[in-house]
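Heads up, this is only part of the complex; the chains shown haven't been moved.
Think of it as A and B in the order they're written, each chain with its own count starting at 1.
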Amino acid sequence: MDLVTLLQNAKIYDLEQPRYFGMPIHPAHKPGYYYALHRRHRDTYRPETHDPRSSASGILTMMEHTGTHIDALCHQACSLKLYGDVPVETAETPNGFRKLGIETVPPLVRRGVLLDVAGWKGLARLALKYGISADELKACANAQGVEVKPGDVLLVRTGYDTLWKDETTYLQAAGVSKSGTLWAAEKGVAAVGADNMAWDAPEEIDPETGATLFAHFYLLPKKGIYIIENLRLDELAHDKRWTFAFIGLPMKLQGATGSPLRPIALVQ
Amino acid sequence: MDLVTLLQNAKIYDLEQPRYFGMPIHPAHKPGYYYALHRRHRDTYRPETHDPRSSASGILTMMEHTGTHIDALCHQACSLKLYGDVPVETAETPNGFRKLGIETVPPLVRRGVLLDVAGWKGLARLALKYGISADELKACANAQGVEVKPGDVLLVRTGYDTLWKDETTYLQAAGVSKSGTLWAAEKGVAAVGADNMAWDAPEEIDPETGATLFAHFYLLPKKGIYIIENLRLDELAHDKRWTFAFIGLPMKLQGATGSPLRPIALVQ
């Protein structure tokens, strides 16, 4: 069957959380998101002198790391070096990065794999701030009968996506611990993602380097692996869709350190 | 072959123009776009007391009708009625529309058709402000040997996408005239798009209603057909890809009248 027909017959899972003022925002990215509708239909409605058409539109104020989004490689550095040993000094400008900005991320059209760790454990959601280990990812993959392959987009479910309207709890969601992140990197994935604010387990500290947010420390500046955050994975999990076509299309916001995203999963 | 494999073997065409302060903006949506990178790597770099990781991010100020984007149905009204005869008064709020906002647009995963009118005429680009007629669209489709079908995303090429860096000229790009828009609607397309600011021919006035921007008047509030603007179509045209899988994933900006978009075309 041809691609267009296959796509049109596919079931689409929408992995984006809705965006509105009041959605959960990481403290570092507050106030985060605001939309003001200032051009109203009545403003341009002049049926006597013009025509019956009218138009409305507004203005967005938005940090790029809000809502469902993907991190660009320039978002994180180690010892002031970006991925590929690019010194921060040579890349940072007031209006974004000259190198490794989000505009350099290609459209992500990949095999996707979901590891529903919460479901595998028989939980609605993992414990607050829980860190998922490599062994748990492996065991979950085995139980689901799936294999993570090079180039995949690996999605991990903590169960916190259903708490999108509860910022306080959501910000304490479980995440993936260092060993889990290392395992994902070994598998050679193109990107990872989770239904939480940062992929990482919130308060874990790497004993070796003292780094918080190990995946941010490791995947972006060391491995060139993208991180996708605040995914909605509950429908995929409900239907036990462990593998699928993943499509994520970050905007080419020149020089920005990330992009809001509406990722989808497609299943034949 | 399965969907994932087909997708991974597909050639991807990126239909989004790059986004930066200085890109062409419709006068009604100025200042339009600004990105400020205020959180710099050195700000969080504290290797003695913390760890060698550092982080950078910024703030976007953005009108939703800037760059490559899609219009929500609430963007336009006729006689203060939105699509489905929804009175504007029942839907407009300071923070967006209660109905027909961009968050109601599903992921667009559709057959796409490109009518390269500029190429068919043997021109690098059509004349300034030129209006493409239904007859021309038909003739171009015939010449290309393609048919527009219900549910398609119909893309029309004027040749102005290559002038993205020249705002003055770009804002005077050719567009589709009333007859062309009516023809597209009759075909039952799901969405239309062009490589210009508004799909419509810039200064055309509908003799019947006096309406400017006829497609904005007709497609959104009367027919429920989305409009995609500021597309990059030159690579598709160069490779003579007249049909393809079109994927466009508008963000669920609750209540907003449109969404920036990075559409892609996929060809087996």
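In this section, a contact is a pair of C-beta atoms (placed from the backbone, for glycine too) under 8 Å apart; a residue touches a chain by one contact, two chains touch by 3 or more.
Keep in mind that what you see is a predicted model, and the values were worked out from it rather than measured.
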Number of identical chains in the full complex (with 2 shown in place) equals 4
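Everything below uses one rule, namely that only the chains that are shown with their structure count from here on.
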Where chain A and chain B are represented by their mean Cα positions, the distance between them in whole Å: 24
What residues of chain A sit close enough to touch chain B in their complex? 2-4, 6-8, 10, 12, 14, 16-21, 28-29, 35-37, 39-42, 45, 47, 50-65, 67, 74-80, 88, 92-97, 103, 106-107, 109-111, 151, 206, 209-213, 216-217, 221, 243-245, 247, 249-258, 260-264, 266-268
